[in-house]
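Omission of a single protein chain aside, the complex is shown with its protein chains in their original locations.
Moving on, here comes subunit A:
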Amino acid sequence: MLKRVHFKHPVLPYLLVAPQLAVTLIFFIWPAAQALWQSMLVQDAFGLGTQFVWFQNYLELWGDPQYLNSIKVTAIFTISVTALGIGSGLFLATMADRVIRFASGYRTLLITPYAVAPAVAGVLWLFLFNPTVGILAYLMQGMGIAWNPLVNGEDAMIMVIIAAAWKQVSYNFVFFLAGLQSIPRSLIEAAAIDGAGPFRRFWTVIFPLLSPTTFFLMVVNLVYAFFETFATIHATTSGGPSNATNIMVYKVYKDGFVGLDLGSSAAQSVVLMFIVIALTVVQFRYVERRVEYGT
């Protein structure tokens, strides 16, 4: 702790923190407050008339089947993206950890998807899965699987989940690889002498020791799936077909900037904020307890 005497002038310390405070206030607190205020207003599409309605916008959300559908879609989407992204990242990292030749080459290749912009990644998968020209769609049709993400909601959901998870795999991969390399080799060897096969070694020794990494990635991936997948959805399905991929963050945009229902849009974003806060608290409270930070 710095003592009072360090600053001779009483205003100086406030001046020193002022820039940071200003940034926080202007770019975080003020917009958040604006959203809160806006969420209690009803405005006509041209912005000519505004009415203060208290919690009317929130109450209407609970009666709106489209909003309830969006919650369901978001839950499926988020959980799938997180599970797929973490699972694939862990799998690839485990495999890459065993590679001896050209190890850095493989690693660089596996990291590149992270450098691809979300919208580009979305379009990439859109083309691959396109029922007319997409190579993956072609292969699936060849195997007799009816595939059309432009019409079928489930197909569309699978497509955006893959596209969104694909981008996150690289990120997860890097962290898992670092986690794996920090596990002492002698631990694995001790387990091998104790009679544990590769599969058992993974689940009883390696995976528990990776749990801090897994936990961290879970938090990051959930937040990613909630918010940062906007561009992926926007570039591929635009929330369709028939709202099958209309996740909450996309619905906020659609209702606000396309539908011009700013009050409801603001209310939705406030709800979204609270959901993410609640999820993070739950994770730190209940999931983190099971995490082994080791020594």
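Simple rule for what comes next: a residue touches a chain if its C-beta (ideal position, glycine included) is under 8 Å from a C-beta of that chain, and two chains touch if they have at least 3 such contacts; residues count from 1.
Following the convention adopted for this analysis, contacts and distances are computed from a predicted model.
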Per UniProt, the name of the complex member that is left out, chosen from "YCII-related domain-containing protein", "Carrier domain-containing protein", "Cell division protein FtsX" or "Sn-glycerol-3-phosphate ABC transporter ATP-binding protein UgpC": "Sn-glycerol-3-phosphate ABC transporter ATP-binding protein UgpC"
Option touching the unshown chain, where A:Ala190, A:Val258 or A:Ile277 are the choices: A:Ala190
Selected residue (touches chain absent from view) among A:Leu61, A:Leu110, A:Leu126 or A:Leu209: A:Leu209
Residues from subunit A at the interface with the omitted partner, ascending: 184, 186-187, 189-196, 200, 204-205, 208-209, 211, 292, 294-295
